[in-house]
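One chain of protein is taken out of this complex; the other chains stay put.
And then chain A:
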Amino acid sequence: MADVVLRDVVKNYGALPVVHAINLDIAHGEFVVLVGPSGCGKSTTLRMIAGLEAISGGTVRIGDRVVNDLPPRDRNISMVFQNYALYPHMSVRENLGFSLHIAKRPKAEIDKAVAEAAEILSLTPLLDRKPGQLSGGQRQRVAMGRAIVRHPDVFLFDEPLSNLDAKLRTQMRVEIKRLHQKVGTTIIYVTHDQIEAITLADRIVIMRDGHIVQIGTPLEVFERPVNAFVATFIGSPPMNLLPATVAGGALRLADGSTIPMPPGLSVRDGQAVHFGVRADNIMPEGHSMPPTAHMAHVEMPVTLTEPLGTETLLFATLAGTEVQAKMLNPRPVRTGEVLRFGIALDKCHLFDATTGASLRV
């Protein structure tokens, strides 16, 4: 077990920089998720920690060793790949025991470790099969088993669930979390799926174009996004953003209508902004809107409804922009019906229209 520290870590492919001087401190035993859109440099960062990719600048430290120049085998890490990368010519047993076999551990010890890992991941009945004879979920578990057998300092996961169907993905997500509780090893997990990130992480690292945009607990990044990118990337459905102008202590929307200024913001008069509100904070009146001190009210025609069971997602139009709102304890809503919505202003955000930065203080 060990902590992992990245200091000004840079990766260039030729002249092309793909990771720009990132800094990251991961505590011993922590579950950290790197999340961001495809191509933002998550895998590259992970592979530099693993030693599969040379580090162009900065230092990577695992435990008390700077590992920049160590090959993967000397870093005491294990990794689960997106395509699992099981050895197709070996049985599940041999796959699980491979690292110990390479380390020339005694046979009895290997057998014991393999049996233990197989037990944790319910792979015992499959030990003599080849990877080709396993289902996607089983392969995934073998890949995880191969990672835990050697008790590494750090687990690295690169989008391990993206090849599974939705149901299995949810199931494996729970298994991974349970595994972390059981073994307590530091985990660095890469995904492009913000739901995975929120559900799994102790801390989320949000990346974009090779930069770290925000680091924080799931709640922090959800409630206090540093900019409009994080605000729309984290959370489902994504946060509604409405173009607006600050005018005399209120917000003037595109159609000239105004809503009161949300509290706790630093703005100047005339500033062009984006008004951000999550679907959870804009609800039709009379449908269990939790009461807050600062409420605004708007009337919007509903253009589409998406019933989700306990709630219905309402698509409506506000000042020419499509807005998603939530209706708790839903009742049937006709298309075109005009409803009165309440907006919980103290949960709303403002972002500078040009920089995208949050204007919360």
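The criterion applied here is as follows: a contact is a pair of C-beta atoms (placed from the backbone, for glycine too) under 8 Å apart; a residue touches a chain by one contact, two chains touch by 3 or more; residues count from 1.
Simple rule for what comes next: contacts and distances are computed from a predicted model.
You can't see one chain of this complex, but its UniProt record names it "Maltose/maltodextrin transport system permease protein MalG", from the set "L-lactate dehydrogenase complex protein LldF", "Maltose/maltodextrin transport system permease protein MalG", "NAD(P)H-dependent oxidoreductase subunit E" or "Sulfite reductase (NADPH) hemoprotein beta-component". Set against the missing chain, the residues A:Ala50, A:Ile206, A:Ala279 or A:Ile343 yield one that touches it, A:Ala50. Screening A:Ala27, A:Val66 or A:Ala103 for touch with the missing chain picks out A:Ala103.
If you put the hidden chain back, the residue from A:Asn83, A:Thr292 or A:Thr335 that touches it is A:Asn83. For chain A, the residues in touch with the chain missing from this view are 50-52, 71-73, 77-79, 81, 83-89, 95, 98-99, 102-103, 130-134, 136, 139, 146, 150, 163.
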